[in-house]
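With one protein chain withheld, the remaining protein chains of the complex are depicted in position.
We just call them A, B, C, D, E, F and G in the order they show up, numbering each chain from 1.
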Amino acid sequence: MKQVIFNENLCKSCELCLEACPKHIIEMDLDRLNVKGYHPAIIKPENIEKCISCGFCAIMCPDTVITVIK
Amino acid sequence: MKQVIFNENLCKSCELCLEACPKHIIEMDLDRLNVKGYHPAIIKPENIEKCISCGFCAIMCPDTVITVIK
Amino acid sequence: MDEKIIFAGFGGQGIMSMGLIMSYAGMMDGKNVSWLPSYGPEMRGGTANCHVTISDEPVGSPIINEATIVVAMNRPSLERFEKDLVAGGILLINSSLIDIGPQRSDIEVYRIPANDIANQMGNLKIANSIMVGALMSLKNIVSEDAVVNAFKKVFEGKEKLIPINIQAYNRGKESINSQFAVK
Amino acid sequence: MDEKIIFAGFGGQGIMSMGLIMSYAGMMDGKNVSWLPSYGPEMRGGTANCHVTISDEPVGSPIINEATIVVAMNRPSLERFEKDLVAGGILLINSSLIDIGPQRSDIEVYRIPANDIANQMGNLKIANSIMVGALMSLKNIVSEDAVVNAFKKVFEGKEKLIPINIQAYNRGKESINSQFAVK
Amino acid sequence: MAKVLMKGNEALAEAAIQAGCRHYFGYPITPQNEVTAYMAKRMPKVGGVFLQAESEVSAINMVYGAGGAGARVLITSSSPGISLMQEGISYIAGAEIPCVIANVMRGGPGLGGIQPSQSDYFQSTKGGGHGDYKLIVLAPSTIQEMADLVQQAFDIADKYRNPVMILGDGMLGQMMEPVDFDNIKKGENHIEEKTWATTGMGTRKKKNIINSLELDPQMLEKHNIELFKKYEKASKEEVRYEMTNCEDAEIILVAYGTIARVAKNVIELAKRENINVGLIRPISLWPFPVEPFEKTVNYVKRYLSIEMSMGQMVEDVKLAVNGRKPVYFYGRAGGMVPEPAAILEEIRKISGGAK
Amino acid sequence: MAKVLMKGNEALAEAAIQAGCRHYFGYPITPQNEVTAYMAKRMPKVGGVFLQAESEVSAINMVYGAGGAGARVLITSSSPGISLMQEGISYIAGAEIPCVIANVMRGGPGLGGIQPSQSDYFQSTKGGGHGDYKLIVLAPSTIQEMADLVQQAFDIADKYRNPVMILGDGMLGQMMEPVDFDNIKKGENHIEEKTWATTGMGTRKKKNIINSLELDPQMLEKHNIELFKKYEKASKEEVRYEMTNCEDAEIILVAYGTIARVAKNVIELAKRENINVGLIRPISLWPFPVEPFEKTVNYVKRYLSIEMSMGQMVEDVKLAVNGRKPVYFYGRAGGMVPEPAAILEEIRKISGGAK
Amino acid sequence: MAVVFQKTKGLTDVPFHYCPGCTHGIVHRLVAEVMEELGVLDKAIGVAPVGCAVFAYEYFNCDMQEAAHGRAPAVATGIKRVHPDRVVFTYQGDGDLAAIGTAETVHAAARGENITVVFINNAIYGMTGGQMAPTSLIGQETLTTPYGRKPGNNGYPVKMCEMLSTLDGASYIERVSVYDVKHVLQAKKAIKNAFTAQINKKGFSMIEVLSSCPTNWGLSPNEALKWIKDKMEPYYPLGVYKNTLEEVKQNG
Partner (left out) sequence: MAVVFQKTKGLTDVPFHYCPGCTHGIVHRLVAEVMEELGVLDKAIGVAPVGCAVFAYEYFNCDMQEAAHGRAPAVATGIKRVHPDRVVFTYQGDGDLAAIGTAETVHAAARGENITVVFINNAIYGMTGGQMAPTSLIGQETLTTPYGRKPGNNGYPVKMCEMLSTLDGASYIERVSVYDVKHVLQAKKAIKNAFTAQINKKGFSMIEVLSSCPTNWGLSPNEALKWIKDKMEPYYPLGVYKNTLEEVKQNG
């Protein structure tokens, strides 16, 4: 089962993953703040299927927020 | 008048001038010590005529002992 | 007069400027003033606060252990500085970002939805000036003139921001009337 | 016993070794000893000297202000250290290199042409051992055995130099007999 | 020029410029970074030089060069950076080069923290570097005084051909207060010609040498004795202190810099409890002011040294009091600032609950 | 092993090796060059490391690394070089790394000279670096004691996880005396395991960190207080001194290191004139021994501190005596060594020609 | 189900304190991954600098020392000389490594000290709030070059890879960046080479990473990556500057 897991409370809203994703499926959740006060990065459930499990998002994330499972 | 003047009390007997002189006319005066306790470099009067005023001795002397006049 | 004010909030909320405006105004009124920022390692994030003393006497310690006024712009600030108020002191709460109340009951509390007002006015950055206005309408710490001049001083080099901030300041003053003093 | 000896001369005359031999010998005899070199900037030339104390008591200051013996290997040394001798002290002069006499008349003076003797023996480097011999024949500061062992110690690693130096030492002892004590 | 609201670090920088300083060398370190930033902005405007060195070691040796070349020169840093300068400072003192060094102290030891501290008192006053030398050490307690003392520091440095240290702390560097620069003598006018400086010989007959080497111990001793004659003069002429409420105090607080301000609050607090507390505030830490102790030792019951350290100035207080009255110490360390209430509590404690 | 005749510098080096030190970092400087030379020769023979660093700054930080990694480590230098180490020393104290630092003092300030001096007393005992920390400072006065104290220094350093300084001077470094290494406990056996050291985690569960940073002032204060608990323990357990002829002395000399030897000669000289002179020789300069003053202050008339400096230890003497008896100072500077006769003269002078 | 990417065991659970989008975080991860992959975490000893990475000792899952500003290579030397069989590395910023620590860096390299240096070149002093670094670009505005860095006053940016490659003790020197996925992967390979050089006892290895400081550059994190590519890379060419991995080296 394809999964991209965000360890949400580590996210700092830097948007590097967003830019790195070739499928442009990552976005900032502007409706929520995590414990640090940042809008966390998310993939909307409807978009997860577009993920090609390339891992680029995780590779570019400076805060080890992301785990990618294929 | 060709002259090679040694400021004798500055001489430290290092023999660099001796080696540098293309005419091999410089020697150490083993009979005398200068104020510093060194045998000074000299050119015997009979040898001064062989001097070609090249200045090599002065150029190699580390203690500015030598003045060369042509 | 001896006012000891703590301004506190997130970095980026203009906390330091609030303190500066009050300090300048105090100075222009011929008071003794001091302004002391908290300073952390130069990494970003976390809270910011500054201690402002405005007094008729020379200022002793610039560190405020017993504040007469606390302006809390976010929740952690409220939690941290509430206890430093003297009994009867004034607590200003930015109710746009703070949904809890104070623990104490021996202080005067005012809630101003500064961010919401600022949002209405079309510029989130002026929430701080709104709070300064609210504060001034509660207590005439410094003269009106001095505050206006202080705005000019603090925004030196960024003159075009002065009118909107003074406007915000005035809105802040008005806001108090529509507020409820929670005792 | 409390001998305080200053050895002095040019760098290269083996001044430090003279002091070392006496110090080792003293130590081997169970005496308290100290050896203090003068040390200058590491540039060459100039004078060298060392202060040697050999004593039944623990050595106080290793600096000798009042010497019982001065061994002067060159003229500047004589000029510099003559005054440090106690009245009645012994002054040994390397007469090969020193053509002046001492200024004082309250001391015992011995002149040994150490360089000349060394030259005769075919090795200028042993003038120092000759002087040690002369010193020992004047005053039995340490035992004969100890001196021989001290030579062995000081020339550790250069064993082939031991015989000639002991020979020189013995010639030095003899030389005193052919000397004249200038009073 | 009217009063302006300024951070201590900025006031320090501006005062130096107004005192005729046109050469600043430094290296960034918290909590004194505003000095470097201010100098970087202002120096080019007044035709001066701001140079960020590659390290504090290098910076202090640039100061040596520039001061030796005749300039009024300033360097600032904070505790670890000042430690790195100790060799250079000893050289500057040895070669008798005037300059002003400011230490905006933070908590130590080692990397420590960046909150205000006073734990470099020993280093500043006893000589953190090698050899017998003294810095003249001035400790401001307000931003106005920061400005005033910086200007005096340059004059003192020139007068004695000696480095002068301004000893502040992070709080003094970071806080703002109104400051008035009108009293600052504008430097250019009253800088005496430095005939000893290495400016290039030009038409001068004798070459000038800046140096601290002397291999002959007799000559080096002479040099040391001459240095100490200067220090003796300074310890007569450069003593600075303030006394508050000492007239009939039963206990006298001794505090410098920021903490002296806290002490003033304590005096007020104590009054409410009818405890008569006075304050001696040394402004010159070296020379340490002995007079206020002589004036008070006969009637006061005890002294209490308050410091942001584990106890350093207290030794100088003891030396001044010399056993005639008890001397106590209260301190906080690591960036903690003593609170008035806690000091009052300490006063009660050492007074045996008296009064 | 029988007695051997050795220079102080060599004895220091050999004693360190015998105490189990296998890591030496240093940088050449007169008058301690024999240490580097000796270590360069010997260390490879015993499987140890001799490393000539690019500077003293670098060397002290190598010591930080090596000491933090669990090794017994030695560094030596002389005055200007020690000044360069002040930041590093403060870090080592802050991070609680055991090591031994020897300063073979020479005349200052600045480049100064290379003759023996004691003018780094303040730097060593009060903290030449920033922050509140203490070195344990030991001052040998014979070559044998140099060897003995070096060995003790390593044990003390390990016991307290604190740097220990051996404070010698050029004369002590350069002179030879017989020395016996038989009493030195061979280090390898009694070095306790350093469970805190960074040795690589291996099978250890918790990672080890060597550090002096603490940005939270409350935590940093706690760290400071813990350091001072150690220092308090040390000032009870590590006091070392020697008393000579103090029983019914009317004047007591206070002197350490080389000058204490001169002082012993003075005692003899004075006896001839029927002046009863005693000597207190502090061996630990920090902790400074207070006991011998307590023992003598009631009957002695005065104290005279003799130093090869312009007057540094005399402050600690005054603090110990605390006004109960007059304290005098006599010193020579720049590499000059006080002569017995001159000291005697000084004794006569301050005694008002007494006895 | 296969894990494509998960957090390395080379990092502890302590969250990074870095600003949003600061690439210090990426490099930390790469170093940790390399150590995990090489199986050296249990014998690694790292040295943290003074700079934004000052808390690196909290993050790497191995023994750590915190060095004085600039002195990490000296500290690492001390450690390595005590434990020659451990893997010793430093992690340093440009102020730390190329300004105050210049002598320590040069001489660790000259000595061929068998350590690995990870060098974060972000053309600024991050921790102290944005002063000029030795590596700041000509024209760059910083707190201490408010009118832009000018050669006449502030000199020229220092190229550490080029400089250190002139030293015989340097075994592996490479400059990389992390401004996109490709370069991150290349950076990781480089870091692995550097650690491998150490494990093979080749001597001094250093990887210079062109890294971002969005906060002090006044750019968004993604803009900052672009700035690395557009402004820094032209002055600091990427590539391998020294490589003796294949050479059999005499060891004295």
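Keep in mind that, in the parts below, a contact is a pair of C-beta atoms (placed from the backbone, for glycine too) under 8 Å apart; a residue touches a chain by one contact, two chains touch by 3 or more.
This is a predicted model, so every value here is computed, not measured.
**Q** For the full complex, which residue in G:12, G:153, G:200 or G:243 touches the chain that was left out?
**A** Among G:12, G:153, G:200 or G:243, only G:153 touches the chain that is not shown.
**Q** Which residue, G:38, G:138 or G:199, contacts the hidden chain when the whole complex is considered?
**A** G:138
**Q** Touching the absent chain: which residues on subunit B qualify?
**A** Within subunit B, the residues that touch the unshown chain are 1, 10, 12-16, 19-20, 38, 53-56, 58-64, 66-70.
**Q** With the missing chain put back, which residues of subunit F would touch it? List them for me.
**A** 27-30, 33, 36-37, 40-41, 44, 50-52, 54-57, 80, 110-111
**Q** With the missing chain put back, which residues of subunit E would touch it? List them for me.
**A** Looking at subunit E, the ones touching the missing chain are residues 23, 25, 49, 51, 53-55, 57-59, 61-71, 73, 87-88, 91, 95, 198-203, 207-213.
The rule is simple: only the chains that are shown with their structure count from here on.
**Q** Compute the shortest path length in steps from subunit A to subunit E over the network of touching chains.
**A** When the steps are counted carefully, the minimum from subunit A to subunit E is 2.
**Q** Cα centroid separation between subunit A and subunit G, in whole Å?
**A** About 27 Å separates the centre of subunit A from that of subunit G.
**Q** Tell me, which residues of subunit A touch at least two other chains?
**A** none
**Q** Note the residues in subunit G that touch 2 or more other chains, in rising order.
**A** 18-20, 54, 66, 68, 127-129
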